[in-house]
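Questions regarding the structure given below will be posed in turn.
Rather than the whole complex, this shows some of its chains in their spots.
Per-chain numbering from 1; labels A and B assigned in written order.
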Amino acid sequence: MSDLTKTAITPPTHTAPPARFSHGVRKGNILQVAGQVGFLPAVEGQPPTPAGPTLREQVLQTLANVRSVLEAGGATFEDVVMVRVYLTDTAHFAEFNALYDDFFAELEQPPAARTTVYVGLPAGLLVEIDALAVLG
Amino acid sequence: MSDLTKTAITPPTHTAPPARFSHGVRKGNILQVAGQVGFLPAVEGQPPTPAGPTLREQVLQTLANVRSVLEAGGATFEDVVMVRVYLTDTAHFAEFNALYDDFFAELEQPPAARTTVYVGLPAGLLVEIDALAVLG
């Protein structure tokens, strides 16, 4: 069926992925956003550069990148059922939560479920976020 | 469509989440349980307190909390297709698996898929579990 075609999503702000995967994929009413980090909008000929150096800047850029993928796939944060947050340091949890609350307060959206885990990330990256949306 | 309304789930045993997200979300036939930890049932005016101090107590409380969210959303473990387990120590794996087996033996449920990863968690927490259910 045509509505079960799998479509790869690449927002105009994003560079091509560094391997054979997509920033997001939609199939039927499921939209999966790949792990997003705090890279600034892509500039032709330059390597990906994270926002920063503060946690605040990286978190807001990361959330903006998740939103870009959702929107390029025809969804909004309203459609998201799960947000997975990867932090590198448990000491970032309180500040992250405050930034997250502010971001979603602006959007007036109902909350999604969330899991926060503490992992390693490539050097210079403080946060990664992926999301699962179910479109209505 | 009314059956694609997104509904946040907060079981009566749970405190309000520490940030703008929910303990679980249902949309259509998808129910996502947020990362649950081993907090005892909420007591008005007291901070969340993990069961313990043993791994056994935390694991059983965590599984009970996952079940509370499922049930508050109209689902059971029978509907779960994926369980993600986050442990802090690979040395906990064998004991965790024995507890997990016992728990699901009681429920007579067919198994769900599972991933176990070893990550950091906030101080005092030994295990976190999230789950994805597809309702029939």
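A few comments on the model shown:
Rule of thumb we're sticking to: contacts are C-beta pairs under 8 Å (C-beta built on N, C-alpha and C of every residue); 3 or more make two chains touch, one makes a residue touch a chain.
Predicted model, so just to flag it, every value in this text is computed and none were measured.
In this structure file the full complex is assembled from 3 copies of one chain, 2 of which are shown.
The working rule: only the chains that are shown with their structure count from here on.
Here the CA centre of chain A is 23 Å from the CA centre of chain B. Within the complex formed with chain A, the residues of chain B that make contact are 1, 4-6, 8, 17-28, 30, 32-35, 84, 86, 117, 119-123, 128, 130, 132. Contacts from chain A toward chain B in the complex involve residues 29, 78-79, 81-83, 90, 93, 97-98, 100-101, 104-105, 110-119, 132, 134-136.
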